[in-house]
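Each chain you see keeps its place in the complex, though not every chain is here.
By written order: A and B. Residues from 1 in each chain.
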Amino acid sequence: MPSQPPLAPHPDRLLPADPAVRDIARRLYGSVRDLPIISPHGHVDPRVLLDDEPFRDPAQLFVTPDHYVTRLMHASGVPLEALGVGRGPLSEGEAREVWRLLCSSWHVYRGTPVRYWLESELAEIFDVTVRPSAETSDAIYDQIAERLAQDEYRPRALFERFKIEVLATTDDPCDDLAPHAALAADPTWSGRVLPTFRPDRYLEAARPDWVGSVGRLGEVSGVGTGTYSGWVEAMEARRRHFVEHGAVSADHAHVDAGTQPLEGGDAERLYAAGLAGTISTEEGAALRRHMLLEMARMSTEDGLTMTIHPGVRRDHHGPTASRFGADVGDDIPLQLEFTDALRPLLERFGTHPKLHVVLFTLDETVFSRELAPLAGFYPSVYIGAPWWFLDAPEAIRRWRSAITDTAGFSRTSGFIDDTRAFCSIPARHDMSRRLDSGFLAQLVAEHRLDEDEAVETVVDLVRGRPKEVFQL
Amino acid sequence: MPSQPPLAPHPDRLLPADPAVRDIARRLYGSVRDLPIISPHGHVDPRVLLDDEPFRDPAQLFVTPDHYVTRLMHASGVPLEALGVGRGPLSEGEAREVWRLLCSSWHVYRGTPVRYWLESELAEIFDVTVRPSAETSDAIYDQIAERLAQDEYRPRALFERFKIEVLATTDDPCDDLAPHAALAADPTWSGRVLPTFRPDRYLEAARPDWVGSVGRLGEVSGVGTGTYSGWVEAMEARRRHFVEHGAVSADHAHVDAGTQPLEGGDAERLYAAGLAGTISTEEGAALRRHMLLEMARMSTEDGLTMTIHPGVRRDHHGPTASRFGADVGDDIPLQLEFTDALRPLLERFGTHPKLHVVLFTLDETVFSRELAPLAGFYPSVYIGAPWWFLDAPEAIRRWRSAITDTAGFSRTSGFIDDTRAFCSIPARHDMSRRLDSGFLAQLVAEHRLDEDEAVETVVDLVRGRPKEVFQL
């Protein structure tokens, strides 16, 4: 193999280019670089840590399950099937082909955070030193595969190496949380892995699978869900189950952020229509907005921090969804509105001392228009870190620029990785630390903040914010 | 008291960090730093200058009346009541406690313009040299209190020291403007203090207080307001009264920017329904959009510059509004649309030589999409300086970036402080001058503008723009 371009992430990457600003940023970054990771929201499967099986191979670790990675290859003409999506376990030959497709497509990721994360992971976890390409694909595959076979590359060893202090998973309300219980009971394991209550499907009475879902909810909770009041009681019971297993938050992701009370028995009536299969789309939305308000009420009682991730058209490409299911890269953001949508919730509970609401958006227009003004007044409201498509260098900079004027730093959530890609957790948190260091360094360089305060702030963003916001 | 971190605003603060760009910016800023202040829109009470009483104390000067300051403390868990809001005059002990809350919360303002303004005011007006904190709170309180007792810290002395050339207040159409008249007649006073016509409440026929408002309007104007045509005549009379007292503008702040003529007697009909208390919310909005169009017609005749500040959900948190009233920090912005909303107005009067319309927004999405294209075609339309939540370093930079491509500099309003915090006026104008110098310096450094033109432009932004736009 002729000489290949190296893969060598620079120690100063993502820090500001101006030499004087970079010097300040280096110092700030140095104060947080090695701090443990708090990950209060994400999608890692707890059984990965419970079972501690070696990861299979580079393709099924980095490519096939990660829609962040597959979508841009799909846009470039590579069918999802060729990337292993929807195909079940891959043979080694198949995995090598998937990996080769990634390496051959390396150029399409230029300038994207996917490229940034993968480079960090390959170089820093697996010691890869050449740039991926068709030519280097096999050698890199072999090197990673060889590492994955070693004990120190098993999930638990990596968890420790990554210095993860807290890791939250995302779980169905009917989940028995047995893996969480088993991990907690395991004397050989000291990591903190928390479940998160994610009840979306139980709030969408116009979904075809809703009747089955609430039926199962009734069974699991032991509370009849034949009426709306039964549903409320069953939800409360499942939340208690989650709290008992360490949960600190409940996560909500509907198409809009609407909250609106139903009155005069309308909730009972629409709930019954949902069970009868006669509820309309509009009525389903009305019931959901009422139920979300009820979820906030429960949070004021059981203290689960409420994270709200609205505004996505899921499964935008029907044929892809039919063939491959959900979460394969064809979800597309929508316009979003918080000011009026959340007003009923905030009028009721916005100053409640026990409520914590974290608001996420894929629509940047709400950054300065709604998020910062809301979080800059309501003690219950925090601005969620940039999410999904916006969890990226340029977007994170725009976010800090847009919200800091009105809400400062203290009203933000701390970094949220929201990932199902276990090995990307350190790279994602590291990216955030670098960018926050750079943003603060710019304030210092423009004499808008003293450096001692900037140091305190960057540490607070890594430690204080997530601990306060998620009540850890 | 052990050694405390200093408070020492840097002479180069807010200028670009790059050394070569900063050098240019310093020269540009030097050409405007000491120019007098023109403040054509704000909320200072004219009686402050008429009576010239000493300001009471630091808390009631800087904290209690200023929702810019109180809202972020409220978000951090400090009740508004603890900040003196809604409590009437504070005793010295209470004022010291309020001041201590501000100083103890100093860190939550990091990165915000509130922090920037307060630092400038404390250091440059009151010679404070230590950073506010729980430890330094009393010493700073004492130092400011001691200054406030001196004659040179009375309002008129500060007005001169601040080099305010023009100061506009904001006034109700029924106001007799006696303070303005008394100031103008005072031989010991030479400052220019102008009233501004702010008729919002008289245009909102669905508001509960509307019937009382138009009744009072009838009494004050001496024109019966029992019919729509009477209302028009009464408004014209009050505008004349304002023009006679030096007013140069009329200010309009409704939830949207809609303008739409009513035809065939609908205005008379809805007006009557408003008086009868039977008008619906939708009808009230329709009548208001018709009335705003009428206001534009009046401006083409009496020459009052029309400033439009739409798109805010006022009193978002009902319980706070019930207890503390309006303007206490819980107003939250909304999405905004100008293109279609203003079309009826602009089709009628958009090229009228006497009309000046200044458009303000809290929704940045209209910067490049609507504001710059409108002001880049219509000779009557000017782009208002960033307002309220957007009157802040990062937002001002985004604003210049977003509008200059299409509208250049000449279609902007000059800086508007819009403040009720008298002592913040110099800091706010200074911030704007620094940021405009920095933006222009960047253009020079990138060889997009010659430096002689940049100097001419930055001076024009401080002098020429407000004089032209507000016809001073």
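In this section, a residue touches a chain if its C-beta (ideal position, glycine included) is under 8 Å from a C-beta of that chain, and two chains touch if they have at least 3 such contacts.
As the structure is a computational prediction, the values presented were derived from the model and not from experiment.
Of 3 total copies in the complete assembly of this structure file, 2 are presented in place.
We adopt the following convention: only the chains that are shown with their structure count from here on.
Distance between chain A and chain B, defined via averaged C-alpha coordinates, is recorded as 40 Å.
Those residues of chain A that touch chain B in the shared complex are 18, 20-21, 337, 339-340, 343, 346-347, 350-351, 353, 365, 368-370, 372-379, 381, 401-402, 404-411, 442-443, 445-450, 452-453, 456-457.
Chain B makes touch with chain A in their complex at residues 5, 9-10, 12-19, 71-72, 74-77, 107-113, 116, 131, 313, 316-320, 329-335, 362-365, 389-390, 392-395, 398.
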